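Here's a structure for you.
In this view, the complex is presented without one of its protein chains, the others remaining in place.
Take a look at chain A:
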């Protein structure tokens, strides 16, 4: 095992949210560890039940993974597959709109909630496991926001200088 600043156990605890505050504070205050992505990606791979190689963790439950045919897709940790990674996964999710006071009042007291005449709350769920993956507080009519389009190839090749993960042969 290489001599990493933070090993798999520590990074797994970081993901779990079980590190003590003083440990998090030390992480925040010290120089960033160049190998973090490598360790983190391996930790995230160990945490999911499927074998598709993770190219990039995209959100709390979401990953960009590599399929056998070379496709890069957005996948939920429950196994649900959304779409090509360059598409907006939200358009392939389920949506629930809080657009009246009764629906808003499940989350906030009425006066502390947005006024539906001005703003609605959109919740995006995984169609399989129903995890709430993203929340938008936008006006009516607002296009679904495509949050992030990563340049994966530049990231691996020029930035972290790591080979792209490959599908394991069966």
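Operating definition for what follows: a residue touches a chain if its C-beta (ideal position, glycine included) is under 8 Å from a C-beta of that chain, and two chains touch if they have at least 3 such contacts; residues count from 1.
The rule is short, and it goes like this: contacts and distances are computed from a predicted model.
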item	value
Missing subunit (named according to UniProt) among the choices "Phosphate transport system ATP-binding protein", "ABC transporter permease", "Cytochrome d ubiquinol oxidase subunit II" or "Acetone carboxylase, alpha subunit"	"Acetone carboxylase, alpha subunit"
Residues in chain A touching the chain absent from view	11, 14-15, 17, 19, 21, 24, 27-28, 32, 34, 36-37, 39-41, 56-61, 90-97, 105-115, 117-119, 121, 123-125, 127, 129-151, 154-155, 158-159
